[in-house]
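The structure is given below, and queries will be raised subsequently.
Missing here: one protein chain of the complex. Every other protein chain is in place.
The first chain written gets the first letter, and so on, giving A and B; residue counts start at 1 in each chain.
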Amino acid sequence: MKFDSPAQTNPIDQLKIVGKPTPRIDGPLKTTGTAPYAYERHNVVPGQAYGYVLGAGIAKGRIKAMNIAHAQQAPGVIGVLNTLDFEPAPLGSQNTANLFGGAEIQHYHQAIAMVVAETFEQARAAAHMIIVEYEREHGNFDLAKLAPDAPLVKGGNGEPSVDSYGDFESAYAAAPVKLDATYTTPDETHAMMEPHATIAAWDGDKVTVWMSHQMIQWGKVALAKALGVPQENVRIDSPFIGGGFGGKLFIRADVVVAALAARKFQRPVKVTLQRPLIINNTTHRPATIQRIQLGAGKDGKLTAISHESTSGNLPGGGPEGAVNQTQLFYAGANRRTALRIAELDLPEGNAMRAPGEAPGLMALEIAMDELAEKLSMDPVELRIVNDTQVDPMNPDRPFSYRDLVGCLRRGAEAFGWDKRNPKPAANRKGRWLIGHGMAAGFRNNVLRKSGARVRLGSDGVLIVETDMTDIGTGSYTIIAQTAAETMGLPLNRVRVELGDSSYPVSAGSGGQWGAVNSTAGTYAACVKLREKVATALGLSGDDITFANGKVASGDTSFALSDAAKNGEIVAEDSIEYAEVNESHQQSTFVAHFVEVAVDAYTGETYLKRMLAACSAGRILNPISARSQVIGAMTMGAGAALSEELAVDKRFGFFVNHDLAGYEVPVHVDIPHQEVIFLDETDPWSSPMKAKGVGELGLCGVGAAIANAVYNATGVRIRDYPLTLDKYLDRLPKV
Amino acid sequence: MADFEAFKVSRRGVLAGGTVSVAATSVPVVRARAAAQPATPTVPVSLKVNGKEHKLMLDTRTTLLDALREHIKLTGTKKGCDHGQCGACTVIVNGTRINSCLSFAVMHEGDEVTTIEGLGTPDNLHPMQAAFVKHDGYQCGYCTPGQICSAVSVLEEIRKGVPSHVTDDLEGPMKPTNMEMRERMSGNICRCGAYSNIAEAMAEVAGEKA
């Protein structure tokens, strides 16, 4: 199905099932421990041996020698996969760091060997017996040190690029009110609960991997390349994924070593990356240093906006796109954004939930708070006066639908923003300094081709097959809702099968594009099925309805299952987008409001209230959409208050590489969270009229917390996370 | 004086440990492959899991978690970190919740273990499981079995008067307040961030009980 103009009224608009709060259809499996995750699929292939990965003990250099003899002799050991026996596995286009093979060490805990044994205990013990001699090389690990000389990132034409519009320099110089400040965000890790894991088994020259992966097709292409086999010889199955947040977008070492070992030792091999290895072995959200300059008139209208961000990565790796939203978020005639990148020898920086926007808005939205204060203006109003309905750098290009102002107004009202004392450090209750803060957020809606196959059985059960994944996002449920709505079936007559590369290629789970595209693809396949059903039942004309398990036209009515009386009816289609992407800017919007209490003695910060108001098109399932938003708010709370990978700048690694050292929020950190979805549709997005919401909740929330801490304490912190050591000396005397 | 109840340890050949400690400190010179591989000490362990007796022969190093997941093949209990840092492996042993990753199976000889599979099934959910579904107290589902085992235990711990970090009056009766539940659940990390919903699921179950 081609989507090239705004959606008209269609079967989804019935909203009998779509849009209704629907508990997840996979809920009973997940809550009873019966949903199978990658490492635990005992039944898919017999004789699974256990792998245990050894990570490099240095950050940069070469392996001089590796003694695997003791490991090989250890009890139960089947064999040792040694990086020195392999050429570096060819990299997929989205990978930067070598995954396995060769003597060169590019980063700490790079996989250099895997022991395969009869049991997990044996493999782990033997892995510790491997003795490695390294030749250490000098590496660069200190972003702050390299930042002053970091070059601009090259644009499409290969030249160092600055995106500008109007004349920033003059406008800034002339602005009556100015802000020029630098903000930093630290390296962060996904810390999804399920470690990367794979079971790999070969059948002749074909390999099947049962793994935990967000993007099945990307994984298939990359794995085929790494293994040097045709794509059609690779099958990936990933029906349940214990979280990814971008950490499972691109294949990692687990699947490469599992497949190589399974081939070498002619045994199915299962491996999971042990938790203390994950942080340095896989990818992370890179740290940023961001300079923001804002110039405004006395009325608060922005006249000049500049945002420049520096991040680091391995040679060949990309920057953290922390300035992207700044091109589109606020009005302003003169603007400039730029990215710089320093070559670092830390582990690979790559996508983590809301890449770019998450750290970018952590900075930009503190800057807006600071500007509001300089203007003596309410921060909500400042954002409202700077709203834009068009792409500010291309005014002929409107937003498809943008109600940031609605988010700000509704959110402020529901939160009771008008009762906030704008004066910092002026609201003390006993030992608690109370503060309120807000920030706005923005994240693009991305349209990607997405396919699905639907099968109508003679029992009247509809099966949807797509390689789409459910990483906790609720894909199973919204896809079922979409199919049920389109085919006029109750939800319990629809079964959804996901995550198998033998199914039609979908958009996959990433960049908050999963929901809208995968449901649109399902819708497309269902529309095709409706045609086939009509034909099978001998119906024609444009009054055919699908409702209550029946197909009707005029006076004739059949049970839907009648169409499949003589055998299953199968239809397959994709949603494909043309032009709507270019002609209209599609984005999602949020306003965050937060109340904090800061201990006047110790500086400990507790979140008391969190509220988000979202403008994100049609909400397909208010239950799971809300969960996406509160989950992202929780991740943002961690980013604001406690999450930071500590870099050892001498040895080049993330020191706190486990879940005790890297502190993500726990239950007690998070108060009751409120989410408001504005009632809206965006017909430019797809037939679903929905947009992504999975990352939106993370966008801006960190700054809302930082602004609340400022309001509570009067201390402006521009370096995340806002740990107490950064402001203790500026709290009231005790 | 009573001697040790020498535990039945099968020690075919040399203990692996001895060889290992030599290997780790020896100079990196490739040695000839030893003729016979030293054996791994194994022990018989019997566990009562969800009411069912299991007799296993296990490597002493096998954690309760791996005994459940890899040997009994009850994979509902999850391995999130294997170091007691996430709570995904939480199971209920003899009525109290523990991290099954930081316990050797052999330490649980004769113990009664309740896992998520023992609380309810998809067709017959435990009230806490049903409340999690209703309030969407999970997303990716990986921490969920541990969350639910903890949630059930937390309400029990409050009932028994076990104090927590947020208990004001150590001598007064404990109540399943929102703060009490959130503090006590804090050993179960949910990176998807379903905390607010889990608190609501628990409140519903606690309310029904109260």
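By our rule, a residue touches a chain if its C-beta (ideal position, glycine included) is under 8 Å from a C-beta of that chain, and two chains touch if they have at least 3 such contacts.
Just so we're on the same page, contacts and distances are computed from a predicted model.
Set against the options "Alpha-L-glutamate ligase-like protein", "Xanthine dehydrogenase", "Chemotaxis protein CheW" or "Phosphonate uptake transporter", the UniProt name belonging to the omitted chain is "Xanthine dehydrogenase".
In the complete assembly, the contact with the undisplayed chain comes from A:431, out of A:145, A:206, A:431 or A:565. Per the touch definition above, the residue from B:90, B:114, B:129 or B:196 contacting the chain not shown is B:90. Set against the missing chain, the residues A:87, A:232 or A:604 yield one that touches it, A:604.
Where subunit B meets the omitted chain, the residues involved are 1-7, 9, 11, 15-18, 20-21, 24, 40-41, 43, 59-61, 63, 82-84, 87, 90, 96-99, 101-104, 106-107, 150, 153-154, 157, 160-165, 167, 170-171, 183-184, 186-189.
Looking at subunit A, the residues touching the absent chain are 57-58, 75, 121, 124-125, 128, 276, 431, 599, 601-604, 606, 641-642, 646-648, 650-651, 655-658, 660-661, 663-669, 721, 723-725, 728-729, 731, 734.
Note that in this section only the chains that are shown with their structure count from here on.
Centres computed as Cα averages put subunit A at a distance of 30 Å from subunit B. Residues of subunit A touching subunit B in their complex: 23-24, 26-37, 39-40, 42, 65, 67, 69-70, 72-77, 119-122, 125, 128-129, 131, 133, 190-195, 240-245, 272, 274-276, 471-474, 623-624, 626-628, 630-635, 658-660, 664-673.
Touching subunit A in their complex are the following residues of subunit B: 16, 19-20, 23-24, 26, 28-31, 33-34, 37-40, 59, 61-62, 66, 69-70, 73-83, 85-86, 88, 115-117, 119-123, 125, 129-130, 132-134, 136, 138-145, 148, 166, 178-179, 181-183, 185-199.
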